[in-house]
Each structure stands twice: as C-alpha cells, then as structure tokens.
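Below is one structure, written out as structure tokens; comments come after it.
Other chains of the complex are left out, but the ones given are in their true place.
Chain lettering (A and B) follows the sequence in which the chains are written, and residue indices restart at 1 in each chain.
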Amino acid sequence: MCRWVAYSGSPLLIDDLLYKPTHSLIAQSMHSTLGAETTNGDGFGIGWYGVGDTPGVFRSVEPAWNDRNLRELARHIEAPIVFAHIRASSGSPVQQTNCHPFRYGRWLWMHNGVIHEFASVKRDLALAVDPSLYAHIEGSTDSEVFFFLALTLGLEDDPPGAVARAVGLIEEIGRRHGVEHPIQMTVATTNGSSVWAFRYSSEHDSRTLFYSTDVSTLRELYPELEVLSRASDESRLIVSEPLRDLPGAWNVVPESSYGIVQSGQDELHPFTPQAPSRPIAVPALS
Amino acid sequence: MCRWVAYSGSPLLIDDLLYKPTHSLIAQSMHSTLGAETTNGDGFGIGWYGVGDTPGVFRSVEPAWNDRNLRELARHIEAPIVFAHIRASSGSPVQQTNCHPFRYGRWLWMHNGVIHEFASVKRDLALAVDPSLYAHIEGSTDSEVFFFLALTLGLEDDPPGAVARAVGLIEEIGRRHGVEHPIQMTVATTNGSSVWAFRYSSEHDSRTLFYSTDVSTLRELYPELEVLSRASDESRLIVSEPLRDLPGAWNVVPESSYGIVQSGQDELHPFTPQAPSRPIAVPALS
C-alpha cells in the first residue's frame, strides 16, 4: 500500500507540502500511522503543472526520506497542482516505471491500495485496455493497468464515470477468478484544472482519505500557521493521512464516495462501481 | 542492440571471462566495434549455475564499466556455465527487469537485436504468451516477450523448434502489421547443461556471432595464454564479438543457423523460422 497527497490551489512551493508539515509525506515514508504498512520506502514520485503542455513527473526508486534530489526540487518548484506519492510495494518490482503518479497526456493518476490476486487477473485486465494504449503501459503494477482501464473507459471525458466503469470491470473480472473482494483503493487523478479523488473498496472497508477544511476557516482556527496566509481561499489538500494534528482541519472522505476539487464550489458524491453492460469475452490463447 | 557472451566448460572465474580479455565484454560496454551502437551502457546482467536449483542472476542498471559490485562478484564466482549481457536500449526503460539474462525456472535467455516496431505488435505478441506465463513477464522489452513466446511454444522440450516457432510467429504478426523485416536477433539460451545459440534476421543480414575454436587447438596456437591451461577440452565461448584479436580462435556462426554446445560433440545447424500452422486469431477489445 502507499501514502499520497494531492494539492490544488495558489502556487505552492513543494517544500511546504512535502517537508514542512509535522507529519509530512516524507515523515510518513518512514513512519506512517494510518497506512497498511508503517514503512513506505519502495520509491516515490511527484507530478506538477508548470511550463510545458504536460505535467512534470519526477520519480525515483530510493526511499523519499533520503533522496537529495527530491529535497532540491521541492525547494525550487512551485505549482498550483501537485501530486506526491510514496510507495510500499505489494510485490511488483521497485523501479521508476512502477512509481506513481502515472502520466498520460495532461493526466496524472495515483493510487493507494491493491487489485487483489493481480497475477491471476492481470492478463484479462490488460486485454481490456484499448489496443492503441496497450504499448503505453511501461511498468508492472496493478495501479498502472487500472489507470489505462480508466483511460480506455473515458477518463478524459467523464472521470467519475470512467473510474466507476473501470472498478466495475475489475470487480467483474476478479469475481470471475474467484476473488471475493477484488479492489481496495483511494485514487487521485487530475487534468491540471480539477482534481478527482475516490475512496472505495469491494469490502466497503476502504483505506483512509481526508480533505482539508476550507482555507478561510483554517486561517481563523490557526492564525499562526504562516503557510495559510499565502494560500488562496480555494486551496485544498486531499491526503491519505493528515499532515499535521490540527483539530478541525481534516474531514473524512466518506466510505464509497468521490470528491471534485475545482474552480468554484468543490463537490462530494457517492461512488458506485458500474458493472460492464455486456459480458466480457476473455480471449484465450489462439 | 547489445553485446553478449556465453561460456560453457570447466568452472571459470567470471573475472577471467569479463575483465581479463583485451576486448572483454566490459571494454565493449564502452567501445564495441562490431555492435550497432558503440556504447552499451544501459544496464547489464550475468547469470550462472552454482549452488541452488535455479541459476543465479545479477542485473544492474548502471553501465557495466563502472559497476563495483560486478567487479566484486566476478572475482568471487566460478561457474561452468556463465551468461553475460550488456545493454544498449532500443527505447524501453533502463531498469533491472529489462536487463538480460532473463530467467524462468532453470532456463536463462539473452538476446541481441530487436523486434521491429515493437509498440505496434506488442499486444498481439503478449496475447500469444500462455496465460499461465503472462504474469511472469516483469519488464517491458521485446526480448523478454520473445523468451516467453519461446517458453509457450516448447522451449523446455525442444529449444531449436520452440525458437523457430516463436520467430515464425513474430514474423507472421509483424508482417500482418506491415513490418517488412520483423526480427533481428542473436539469442543464447541454456538449461544449465547445454547452450543453444541462434543467429537470424528477417532480412538475412544478422548481427555478428562467433564461437571459439576448440581448446586443444587454441592451446597449440597460444601456449602463452594461461587461462587456456585451466580450461577443459570441451570449454566453448559464443560471443557477439571476439574478446581478443587472436587469429584462428574465432569462427563465424553462419547466417541463419544455430549451434548447440553440449556434453559430447557440439553441433551447428541451419535455422529456419516455422510459421504458425493455423491463422492466429488476434482478439480485439471486447
């Protein structure tokens, strides 16, 4: 399993996000308190939007806590949307192509959780990826295949619908292979304008997910927190575990729901997987 | 493209194979003279048979020429069969899971060459891998998919036949995608007893491959070469380019042929790809 942070708001120095908070993602990389594992040392990645058409991605196989390049970049990159992820491998190799966030065009994707018995269902899931996208899969994780399924099923046009269809497909194929609870997930995805975050698991006992209270309320609660004075009112954090112990600052994303952080009013909705409308023909070896 | 060396014979210190010769594989990693690229710095790997049921494999993403661990291991590991490979990526990421030799059970496999337009044919080839083997593919190279196709088509029972069928399949699928010359290859594979080495390309203009003259002749030619005094008469090297400039020591493996290095008389045969006997149904997205 893993830990992640998604930020959207006024341009933020990545250092303020990753290193400054008491229980920052970097601190969590060695001592997570809410994660399935306490140590998340199997690589990490950050994604951000700046110059250029596509987001920048920096990924490394070293533990985040001792990566000097990450510290350098954090002190020199400011961005309005930042994704950061630390990995605890559930078996697949520790290599850059298995580090989150994954990118396709302007889209970023990161995942905490697991597709259970992935070795059994991997081929069927990979077959369901659009043939024109198949060769873009570079790594060997369940999370990346999940991303390409969502892209196949319309992520760029309708993120909540596409994720619902992808999860429905994963559950259908998993159950066909005898997996009782095929998926466990918190997911964040963005196109550089809005951020979508999902919390769901087949057993309805999902990993934790939190979003931050709006900034104007936070400023009243914590006038001494300097970073808040620089944050716009629309700034928002979504995190797998709180970055600081601040009463009133963090709200639980409810079980089986998803949120949209966007220009204007943010939204929170129930999330329901959508099973494939027709049987999936799984081709055998010809 | 890449460079490789396969050794079979009396137990040899890997150092004698990889570092001692004038134009050793390590020297070739920086200055190959016969390769498609002069620099082969995109990772390397060695495989050897020793204690344990399966061969040992050591792979790294660093250039071989400055990998201190490789130098250490070379000085401390002796083995009767050694595979060594240095990589020049034709596009896929530099990561351990893309380094040769690949292993499955007792088998090792390494490849110099390319499946042309691999991004176009990758999905079809991966689909042709036996479903029970599919999840064992860990990296993203053409070479590893080629290995799993050979395993699917009988490598463990009939190596020359399985490779002929795998190449036939690759050519069939490539041509269906409009690729004129689908494959370029020299390949070595072993089960720890015998070594099979293949030289072939669809355009019949294959990368170089050489095998060493038998040891007793070499000893007469080069009495001053100390390593020969320790080598058994059956010791044999197969290399993508000669390790030393020794007249009479190296013989060209002819175009479109394969050799077997084994206990008893070694063999050299023509190699002909074998097209699939019935049409391959390539499943589309269901």
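The rule is short, and it goes like this: a contact is a pair of C-beta atoms (placed from the backbone, for glycine too) under 8 Å apart; a residue touches a chain by one contact, two chains touch by 3 or more.
In this text the structure is predicted, and so the values were computed from the model without any measurement.
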| item | value |
| --- | --- |
| Overall number of sequence copies in the complex as this file defines it, 2 displayed | 4 |
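Throughout what follows, only the chains that are shown with their structure count from here on.
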| item | value |
| --- | --- |
| Between chain A and chain B, centroid-to-centroid distance (C-alpha), Å | 39 |
| Chain A-facing residues of chain B, complex | 92-93, 95-97, 118-120, 122-123, 126-131, 134-135, 137-140, 152, 280-286 |
